[in-house]
Structures are given as C-alpha cells and as structure tokens.
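Here's the structure, in structure tokens; my notes come after.
Heads up, one of the protein chains got dropped from this complex, but the rest are sitting where they should.
As written, the chains take the letters A, B and C, and residue 1 is the first residue of each chain.
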Amino acid sequence: MSAARLIGLLQGPDRPGLVARIANGIFQRGGTILHADQHHDAETGVFVQRLEWIPGDREREPHEFQRSARDLGMEVRVLRSDSKPKVAVFVSKIPHCFQDLVLRWRQGEFHGELVCAISNHPDLAKFSAAFDLPFHHIPVAPGENAAAEAAHLQLLRAEGIELVVLARYMQVLSGEFLDAVKVPVINIHHSFLPAFAGGKPYHQAHQRGVKLIGATAHYATRDLDEGPIIAQDVTRITHRHSVEDLVRKGRDLEKAVFAQAIRAHLDGRVLVCGKKTVVFD
Amino acid sequence: MSAARLIGLLQGPDRPGLVARIANGIFQRGGTILHADQHHDAETGVFVQRLEWIPGDREREPHEFQRSARDLGMEVRVLRSDSKPKVAVFVSKIPHCFQDLVLRWRQGEFHGELVCAISNHPDLAKFSAAFDLPFHHIPVAPGENAAAEAAHLQLLRAEGIELVVLARYMQVLSGEFLDAVKVPVINIHHSFLPAFAGGKPYHQAHQRGVKLIGATAHYATRDLDEGPIIAQDVTRITHRHSVEDLVRKGRDLEKAVFAQAIRAHLDGRVLVCGKKTVVFD
Amino acid sequence: MSAARLIGLLQGPDRPGLVARIANGIFQRGGTILHADQHHDAETGVFVQRLEWIPGDREREPHEFQRSARDLGMEVRVLRSDSKPKVAVFVSKIPHCFQDLVLRWRQGEFHGELVCAISNHPDLAKFSAAFDLPFHHIPVAPGENAAAEAAHLQLLRAEGIELVVLARYMQVLSGEFLDAVKVPVINIHHSFLPAFAGGKPYHQAHQRGVKLIGATAHYATRDLDEGPIIAQDVTRITHRHSVEDLVRKGRDLEKAVFAQAIRAHLDGRVLVCGKKTVVFD
Partner (left out) sequence: MSAARLIGLLQGPDRPGLVARIANGIFQRGGTILHADQHHDAETGVFVQRLEWIPGDREREPHEFQRSARDLGMEVRVLRSDSKPKVAVFVSKIPHCFQDLVLRWRQGEFHGELVCAISNHPDLAKFSAAFDLPFHHIPVAPGENAAAEAAHLQLLRAEGIELVVLARYMQVLSGEFLDAVKVPVINIHHSFLPAFAGGKPYHQAHQRGVKLIGATAHYATRDLDEGPIIAQDVTRITHRHSVEDLVRKGRDLEKAVFAQAIRAHLDGRVLVCGKKTVVFD
C-alpha cells in the first residue's frame, strides 16, 4: 500500500475501444492498474468507469489522464490516494451523527481530514475539544440566514474545505449557498415507506403502523432532499416499538448510512450522473 | 398439537384488571392458555391482545369468550384452529405470486383452504389444473367491470369464501365491490424509497438510482394502496442491476411479502386498528 | 410514564390456569398490567413470561409477586423501572465498543447507570474523563490474572455493580472469577459462517471467500464463547472488501449487537433458560 495511487472516475457516451484506449494510455505512461470497474448503461448508452492505478509519473499523470479522457469525450475526476480531502461538518444540537463521525475519524475509517465543526449552537464544543477538533459557533438569528451563510462560505474557503457534511444541521441551506459553495455537500435524513409529508414523521410512522423505517444520504441540491442518493438502509419495526424506540432506531440508521456515504465519497466511489449516482462498491 | 385451539384477537380501551379478567374467564370455563401477547399503546390508551388457548368446551367457548370480551368493552374476533378459512385468489397473467402461493399451499404452509382461482385471463388455467385448483375465468371487458364484479361476488358467496387475496390482479376493484364483499382482501404491490407516481416505477427507480426497492402487502380498502399495511420488505440494488434485474428482484420480494401477509392473517396474527395493523409475530 | 413500573420474568413448568393466576394476583394486589408476553414451548413444556405492570403497593409488590410466582413453581426475577442497575464496563485498548457504549449511555439509551470503566491498559482513560466516567487501570501481568481478578471483584463489590459488560476486554476471565462475580457478564465477539478455529479469523474468512460476517453477544459462562446467545447480526461482504474492510464492518456489527444485548438485558427482556435465552422484543 506504500505507493501512491490515483483514482479516476469517468462518464460519457460509450464508443468502441474506450476501455482499451483508457487502459492503454495508463500503461503507456508507465502506470499499473490495480482495480477497474466499468459499466455500460444499456438504456442511456452512458459509460461509467472507476479506475485505481499506480501512476508512472505521479506529478504529471493526473493532468495527462484527464486530458486524454476528455479527448475521448469523457467527464473525468481524479483523486490522489496521498492527498486527503479537507472536510467540514455542520451540526446543530442533535449529537449522534456528529459524535459517531468524529469517533470513526479518529479510528482512521475515512480517507480525508476532518478540519472543523461548524454549528449554530455551542452545545457540542466540549465534545469537539475532547477530540481536538476546531469548533466554530456561528449562530443563525431568525431571518438572518444570509449573514450566517456568508460567514460559512468565508470559513470554508479560508480552510480550503473540499467536502461539507451535514450531521443533522437543522437549518435549511439556501440555493445561493449551495451554488456558491462549489464543493459537494452530503446530507442525511430519515425515509419512510410510505413517505410522510409534514412534521413529526416518526409519530406519523407509528400511527400508520409502518413495518420499516429508513435513512437516506444524498448530495444536497437546490431541490431539498431530492439530490442524488448515495446510500440508503432500513430497519424493521413492530407495534412493540414506541415512538421513542423508532427515534433511537432511526439514529442508528442515520449514523450508519451517513458514514457509509461519506466513506464512499472520500474513496472516490461515487459518480454523479444527472439526478442519480453510481456507487462503485 | 392434537387438541383444537382457539385464537382470540381483542382491542379496546384499556382498564385495570383487563388481562386478569380475560385470563380468568378462560380458566374458569376450563381452558388452558398456550400463548398470550398483549400490548398497551401508551399514546392512544388502546389495549390489544392475541390469545391462544385450549378451550374447556370447544363448542360453547367461542361464543362465551366473545360475549365476555364485549362485556369488557372490547372488539373481538375468534378463530378455531380446526376450521380452515376458505380462500379465493384473484390473478391476471403475471404468474409469480400466484404460482408461489399455490406451491406453498400444497406444502402445507397456510392455515386455510385454497378453494379457487379467479382470473380475467385464461392463461393460468393449466397450472391450476396441475394442482387440482378450480379455476374460474371471468373476463372483464373494458367498461364492464360492474358485471364482472357481480359475477365475482356471486361466486365468492356460493363458495363461502372468507378471504380474498389479489396475486397481482391487474384490475382495480371498485369501492362498491370492496363494500359488498364483506371479507378481508389482501393486496401486494411494489414500494419505493422515495415513492414514484405514475407508470413504470422500476424504470423510474432505475433512472433515479435508488439503492433499495421494496414490496408491501396490505388490506385493500377504498383508498387504493393505502389500506392497513400487513408486511413489508426491501432488497438492495446497485447500478449493476438492469431494469430487468429490478423487476426480477421485485418479484422475489412480492412473493415473500405476499405469503408472509397471508400466513399472518390466517394464523390470526393481524389485528386492524383503524388505519394500521398490529401483527403479533 | 411517570408511575414506577415493575417488570417480572418468569419460567417454569406449565400448568392450567397459570396466566390467570398470575394476572389475577397482580390485579387483586391493586396492580395494572401494561404489557404481558407469554410463551409455551411445545417441545419442553416450559412456560416463560414477561410482565410489566404498575403495582398497587410499590414497596411490597416485588416481594409478594415473587412469593406467589414461586408458589406456582416458577423461577422469577423482578426489576423496578425506577431503579437503575449499576454497570461496569471492562475494556482493553480496542476502543470502538467502549466508546459507542459511552456515547449511547450519555444519549440516554440504556436503563441503567454506567458506574465505571475497568481496563488492563491506560489508553482509554482520557476518553473516559471527557465523559466523566471513573476509570480504573488494573494491569494484568502475565501469569498474574488471579491478582487482577481479585482486584476486579473487590472493586465490583465496593461499587455494588449489578452487570458487567466486556467491551472487547482481551483477557480471558477465569471460571473462578465467573463463579465468584455473582452478576451477569455480557461478552461480544465476531461470528462466522462457517466458523473458523484459531487466530486471525478475518484473514481466514477473507481467504475462504465467505459472503457474510457476523457478531454475537452472549452471557459469559465457564465454557468460553458458548454462553447463552442474546443477540446476533450479520453483514454481507464481497471479494471487493479487503481484510481491513472486514475488520471495519466487524466493528460496526459488534457495536450494534453489543448495545442491543445490553439494552435487552437492562430492559428486563432476557430470560436465561438453561443454555439458551428467550428475548422478549
């Protein structure tokens, strides 16, 4: 594992010889492919690929690979295994996703650097301190979201943040913020079968007697909770479970699905194709 | 297992001494309780119970139990383990749920008697014949649902049917039919997270890149696909699965969830409380 | 939820009128049953029951209930909802189960009081301090287990501990300790299908190409890893997962199954019947 690897994610219209040309280019530039996973979507004619390789020239290869892929008409993204993307976590008062994430980070589960926490409340500052994680308290006064978001953007840029994750951040981010932030934003929320509109979804699920509750992690986009889905899971419930049990089980789902989505993103396993993702697991 | 058992399902407002009074009544009438499962819903104050017992006097006990439960303000239903409810299955052309059901029946998995199949198409007559299952072909001409439904009702009454199950029956049953039929009707359909309106849901799920697909079995009521849920399950999918794979995986889910719901109903494990069910598993 | 409740767990030979007598006794002593779940094991003739009730006289009822149950030939255990059992957690260096447990405790997920951590290593003292959890470092020199165990027993008694949980404690507890401790001990370990003898089970599982890995929580008994099982779960793996991935997925399973087992125990949902448990979920 010592040699630095590159990870490439490609998508574009399929054409004859694509796999061969891409693999050949890597080989001719002195590289060794470790893993490759490609998929042709029969319905759309789109080709998607994830490649992991040891480059011949680690400095030039990212650029050359991108150029050659673009020459083939592909959209492309390249990650380096020896660079760890900087991540900021937004949180409010609800601690479970945030704390779980920090512990996993300290356990070495993510290929990235957790740089700071940003919160509209001071509650989780002590926990952050115990794990040496810088904590920025940026209050959001009612009707003053724009000012807070300006502060967020300034901070994210100052820190060079490359990924934002929302660990149950209970403020709606504006479309302007999502446009301006220029880095992916991952959100987590509960999901139900059937779906429930309105507030207190766990109460509604309990009243409706649903047998499954779920959680969904997705990229945040302008159409709230409708961004491309990265990960989902469900758990089984019965009439013996109180609303409190549902909430607790929901927390466990959210922690697991949130971590799974962030890990997939940081491992360069998620390709966004329009409204959906391809996750190379 | 030789002695005939009774199964009682009760629901009503909770009050002190309810469990004791009910158990006592059974005991004083010479019965032996084998299983009992009761639950107090803290939010609604409703008490629900499932009891299974060997009665002292098997002829009189069902009546006496019902009367005593009603005296306590409970709604009650009693089943006898030695009587097998008569079941009719509706089917169209899609065979998987129907065939799976028939095979499970012949394997002895259900506590009931599969009396006949009713279909708007003749396609599955041969399969029925191979398993000695009477098959009634009742075509439904466009705009002539009422005539077909009249024939259905006549047949169901003539056969003394006590449960109707819809094994992917592709006609919408009218509210009039559901009012008139007077026996429970169990339906099976696919479910998605998020839900999709409109046709071709598997295509929509594929386009949206969902990571889970599901199936739901419920009692059919006047508000289509919104009746009380009996059973649900999901399965995991990836970008490697084609629409055809989704459809196949959906079939497996539907078969399993449909059988589970029918078994629970016939075992007297499903209590309908308003819009939801309590399933004593 | 304000009124204190009692929880009773009973087991013994079944006999006519058992459910009625027990429910009646509670009622006549002024109590109100909230939940009751009983089960007759057809193969062994054993009756098991979990009861939850608001007692008439909260001071005398535990004693009277136990006496009346014993008069019926039952083994019985009674818990009070307003007393929180004292719990000690043993841990070595591996942090995940321990940290997860502490966070869940602070979230209020368990009906018990986490009193102290006991470790043969000092590594997790800082984490404990951040959560105000007393941490006792009791080193175990090679061949000196008996001395350490004597210190353990003294500490457990001094603190009045009522449950010990082993959060990946990497020392084998002696049969003498398990005899002397007089309180239940819950352990967590990985499980495989097929099972692997010897060391490095994740490496063995990887070499054998298993498709599922699991975790099991059980009561520790003299026959190592063979005590009554409380909870189990599995997760799916593929050839794409490295040994490191298996270990990470194993951690997630262990955390979830360990917490589930401890919660079930503290909620008075686990009845030990010889070599097995009945878990009233």
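Quick notes on this one:
Following the convention adopted for this analysis, contacts are C-beta pairs under 8 Å (C-beta built on N, C-alpha and C of every residue); 3 or more make two chains touch, one makes a residue touch a chain.
Computed from a predicted structure; not experimentally measured.
Across the complete structure, the visible chains that the omitted chain touches are A, B, C.
Checked against the full complex, the one of A:His39, A:His96, A:His241 or A:Lys276 touching the unshown chain is A:His39.
The chain omitted from view is touched by exactly one of B:Gln66, B:Ser81, B:Gln99 or B:Thr221, namely B:Gln99. Screening C:Ala180, C:Ile229 or C:Val247 for touch with the missing chain picks out C:Ile229. Residue C:Ser242 is the one among C:Gln28, C:Gln154, C:Ser174 or C:Ser242 that touches the chain missing from this view.
Interface residues of chain B facing the missing partner chain: 95-96, 99-100, 103, 107, 109, 126-127, 130, 238, 240, 248, 251-252, 256, 281. Summarising the interface, chain A meets the missing chain with residues 1, 16-21, 23-24, 26-28, 32-40, 42.
By the touch criterion stated above, the residues of chain C touching the omitted chain are 39, 41-43, 48, 191-195, 206-212, 214, 216, 226, 228-229, 231-234, 238-240, 242-243, 273, 275-279, 281.
Assume only the chains that are shown with their structure count from here on.
Residue numbers of chain A whose C-beta contacts span two or more other chains: 238, 240, 281.
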